[in-house]
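Report on the following structure.
Only a part of the assembly is drawn; its chains keep their places, and the rest are absent.
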Amino acid sequence: MDRIGVVDTMFARIDMGSIAENRLAAMEGFGERFEVVRVTVPGFKDLAVAARRLIEKEDCAIVIACGMPGGAELDQACAHEAAQGIMLAQVLTGTHILEVFVHTQEESDPVKFEELCRNRVGSHAVNAYWMLYAPEELRKRAGQGIRQGGPDTGPLLA
Amino acid sequence: MDRIGVVDTMFARIDMGSIAENRLAAMEGFGERFEVVRVTVPGFKDLAVAARRLIEKEDCAIVIACGMPGGAELDQACAHEAAQGIMLAQVLTGTHILEVFVHTQEESDPVKFEELCRNRVGSHAVNAYWMLYAPEELRKRAGQGIRQGGPDTGPLLA
Amino acid sequence: MDRIGVVDTMFARIDMGSIAENRLAAMEGFGERFEVVRVTVPGFKDLAVAARRLIEKEDCAIVIACGMPGGAELDQACAHEAAQGIMLAQVLTGTHILEVFVHTQEESDPVKFEELCRNRVGSHAVNAYWMLYAPEELRKRAGQGIRQGGPDTGPLLA
């Protein structure tokens, strides 16, 4: 059975990992064709190596890495380092790790932020599934201005 | 038969991958000397590892990686991370990956932007072809102020 | 017996390594299930390679890397380089290295700063222990807004 990895943090203020898990559990083939392996780490700087471990020690075919950076300057510098680590882990392992970051400055209203977060994590869970089992779904949306979290912008010259 | 890889995104608002594919399909030797392998990923941060996979799993001799970063500060930070990933994938594999990014702030008029995008992607498709089959074409243009997308600037002291 | 690595600096103005050591010495299984290996380096840019050495030469299963960057612009640039090095060492070794940085600009009162530092180092010592022996402790705090050093922020929509 294939394995999809999910890693999230104690730092985030929404249980992002469970959103990803639940979305994947609703996809066709869950529990038969693929299962989900989940781990939680302290903060987003721990995501990259946790993803590598899911790929190499847990044999995950793809990983969803969830984090929620704050808006202060120091937080943004840390988010940049965390994102570079995820990039490095991807390129070194040759395996996709979908970086799902929701920045707290994207939306100030808590209810809307929670909705944004839920949508983004959910969309990337679907993307991960498509990347493994239905790449043609991605191919037919090439250049369509697809967004995760907010509404799609659509193609430039529709 | 050689293989040229093309990877683009759902995020972009123009189907950049098809522009590259079509341009390559018009080059001499298409379907005989070389073929094109294409994949679409969610966003530009997924390009680097997708390019590595095209090189290592699909045996591509060169890859064209297409993305369309937005102009907001957060988008630019992400574009920087994506570009660093492509650089890393190039150096680690020892294989050229042409980064073809069109930044939305480069041109505000949609029709002109589309033209800029089409020209840049097309020019880089030709560059990829030349790098494989006609390096002397690059050599004779050394220091000529060649641009992809807009008009060439020409040599400094013409 | 497992080994937990602790590395700190002469540069810091608080003996961060001893805080980590003492906290770990109070955890269940200390001296039986696990021991602590400690090393001190000149400054925070020396932490990354010291951590790698603890992992590879001293066989540590996880490392706690403690630093205290100053607030000047040049210090922050150096802190960024140090953090990128720790990220690199993590991803290359596939082993968690908890980056425990206390930035001097976080708190101007020396007594409060010392308390912040003590709390952060202590919390990360516990995190390291949990990551080895009780991952379920991390899992049940996913998305709970857990902080190290100051009070937890709690979940967004409690």
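Each chain carries a letter (A, B and C) given by its place in the written order, and its residues are counted from 1.
Assume a residue touches a chain if its C-beta (ideal position, glycine included) is under 8 Å from a C-beta of that chain, and two chains touch if they have at least 3 such contacts.
As the structure is a computational prediction, the values presented were derived from the model and not from experiment.
J.: Given 3 chains in view, how many copies does the entire assembly contain?
T.: 5
In this text, only the chains that are shown with their structure count from here on.
J.: Which chain's mean C-alpha position is the greatest distance from subunit C's?
T.: B
J.: Can you name the chain whose C-alpha mean lies closest to the mean of all the C-alpha atoms?
T.: Taking the mean of all protein C-alpha atoms as reference, the closest chain is A.
J.: Using Cα averages as centroids, what's the distance between subunit B and subunit C in whole Å?
T.: Roughly 41 Å separates the two chain centres.
J.: What are the residues of subunit C that contact at least two other chains?
T.: Within subunit C, no residue touches at least two other chains.
J.: Going by the contact rule set out above, which residues of subunit A touch subunit B in the complex?
T.: 76, 80, 83-84, 87-88, 90-92, 94-99, 103, 124, 127, 131, 135, 138-139, 141-148, 153-157
J.: What residues of subunit B sit close enough to touch subunit A in their complex?
T.: 8-18, 38-43, 45-46, 48-50, 52-53, 56-57, 74, 77-78, 81-82, 84-85, 88-89, 92, 110-111, 113-114
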